[in-house]
Structure formats: structure tokens, C-alpha cells
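Before we start, here is the structure in question, set down as C-alpha cells.
Complex shown without one protein chain; remaining protein chains in place.
Coming up: subunit A.
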Amino acid sequence: MTINETQDELISDFELFDDWESKYEYIIDLGKQFPPLQEQYKTEENIIKGCQSKVWLNAYMDGDLLKFEADSDAIIVRGLVSMLVKVLSGHTPEEIASANLYFMEKIGLHQHLAQTRSNGLLSMLKQMKAYGFAYQGRTVNSES
């Protein structure tokens, strides 16, 4: 599935919800189901500091695909993080670097990207793209 197909799928998932509660319950569920990042990757280097919640992001190349794993200490941010990982992970660095992310706005969650100081989401997104730029043209077979 392309990055945009995943985005469109998420948008249609969220169209099922007509009130904020079911929307946030779904995000909380996504957060609960998202596999936790192994402790060894919760390093200072992988931390993206928000003012209130922490986000960890680990990136590695698998063949010619760039993959992401992530975590957060707040559950709603964890759910949002899981969506960003779902959309971007497992694509080529070129695709990730040039991706145009519109699903957060369509779902009506863009305020979470705007509040850069209160969660690390926007910084995380920038970091994911930075990995995309950095890994362009590289093929690695082991986790970095």
C-alpha cells in the first residue's frame, strides 16, 4: 500500500465516528495496541522531547525500505504516533522524504501537530522525514 493509500484508509476509518468520544476512544485503542518500543531503543539519542510527553523514535533500513518503531509515555500521543508509523514505515527513504501528509488535517487532528511544545509529534514527523533524506540511496540489511 502506498503512503497515500494508507492515509486514505485512515481517513475513511475515522469517517465512521461522529463524535469526539468515539474518535478519541479509537486513538486510545490504537495507542494500547501499538507494540511498545524495546527498552534498548528508548535511548537519549532516540528521544524527541516535547514539553509534556516523551516520544521515542527508532529508524532502521530493512533492505531498501526505511522502517520506524516508536513509543510515547502518553497514550493519546502513542495512538497518534502509531498512525504516523503506519503511514510512513516500510517505504523507501525517497518516498518518505517526499511524502505529503494530509491525513491528520482531514481527520481533524491537526491541532496535535501544531502544539509542538506540548507533544513531540511535529518534531517526530520532521525527524522521520530527516531519516528519509539521510537514508536516500542506501540499502542496509541489519537494524541500525
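Definition applied: a contact is a pair of C-beta atoms (placed from the backbone, for glycine too) under 8 Å apart; a residue touches a chain by one contact, two chains touch by 3 or more; residues count from 1.
Everything that follows uses one rule, which is that contacts and distances are computed from a predicted model.
When the unshown chain is looked up in UniProt, the name that turns up among "Probable cysteine desulfurase", "Cobalamin biosynthesis protein CobD", "Aspartate carbamoyltransferase catalytic subunit" or "Elongation factor P--(R)-beta-lysine ligase" is "Probable cysteine desulfurase". Across the entire complex, the residue among A:77, A:107 or A:124 in touch with the chain not shown is A:77.
The residue from A:12, A:33 or A:52 that touches the chain not shown here is A:52.
In the full complex, subunit A contacts the hidden chain through residues 20-21, 24-25, 28, 51-53, 73-77, 112, 118-119.
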